[in-house]
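What follows is a set of notes on a single structure, which appears directly below.
Excluded from the complex is one protein chain; the other protein chains are retained at their positions.
Here is chain A:
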Amino acid sequence: MSLFIFVGEYISALNHIFIDCIECIKHYFNCAVHKVSQIGGAVIFCLHHQTIYCKPKKSIERLLVSKMALASVLGSDYADFSFDTDKSYAFGSGLAAEPTSIDNLSFAIKGALGSAEQDDVEKKIEFLHGTTTLAFKFDHGVIVAVDSRATAGAYIASQTVKKVIEINPYLLGTMAGGAADCSFWERLLARQCRVYELRNKERISVAAASKLLANMVYQYKGMGLSMGTMVCGWDKRGPGLYYVDSEGNRVCGDLFAVGSGSMYAYGVIDSGLRQDMSVEDACELGRRAIYQATYRDAYSGGQVNLYHVHGEGWTRVSQDDVLLLHHKYQEKL
């Protein structure tokens, strides 16, 4: 796995480093960052785990930033990568020990790193919800369909992201916004749901699960969490679908689409949805809606992952590559 450390405007040395494992990163990170901590901040791309570590100048903590979108790091609207063409950076390249001067590689972040000397308020990180996820209720349960693309600005970081989080065998959560936020909080929700089950000898309802999540996240409102998730499940009141986000919204509904491609998905679903559809028709509608969204939205793509939630829990229905779906639908025309 390769690890590149890019250091900001003020820094004098740049390195390309090859690291074996995540433990080494942590060790190396602390050493390397300590070196540069006096001068500026650091952003680390771990291509293997597809996560971006960002360390602003003042704070020691690492802030684990989205793997789905490169935010406006430290307040800038975009991160401008301008690479000198001579300098090659190869994935998995060996140890390139020659130090590079700042002239060769400039990682220009608009809005200088560490310039805002604020006490403990880190600059607001805006996340781009580059995804399409949708879920809708119908007579035979809930269909959940998601894409699988992760973007870092204009770069596609991954086409195989799992955006449906399996909270427990009868509850699903979708992921939009910050991947770390979604997966962490939904994992915490899974723990709370299990505790509820143990205490009350009864499965938790979807309404209660979504309320737990909403309350947990509300406490961090305004602190930079980014999460737009749908909690889908089946409880004794039948199919349940709630939209919960980091702003504090919690809404019950029959149909939601979340993400940059959501509007395209809404269009397809709204025009084709009937409550009495068969399971296959509903699956096909969900698949088609995600495909249409990936067609129009640059930040959505990859594969369509489809789940069906019914009385006995959830089932993973299918995973289809969007390109193959494209050919399939083209033939039908």
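Here is the rule we use: contacts are C-beta pairs under 8 Å (C-beta built on N, C-alpha and C of every residue); 3 or more make two chains touch, one makes a residue touch a chain; residues count from 1.
As a working rule, contacts and distances are computed from a predicted model.
The protein name that UniProt records for the chain not on display, among "ATP synthase complex subunit 8", "Proteasome subunit beta", "Pantothenate kinase" or "Phospholipid-transporting ATPase", is "Proteasome subunit beta". Considering the full assembly, A:Arg250 is the residue among A:Arg149, A:Arg203, A:Arg250 or A:His308 that touches the omitted chain. Summary of contacts with the chain left out: across A:Lys162, A:Arg191, A:Lys221 or A:Arg274, the touching residue is A:Lys221. Although one chain is hidden here, its contacts on chain A can still be listed: residues 214, 218, 221-222, 243, 245, 247-253, 256, 262-263, 266.
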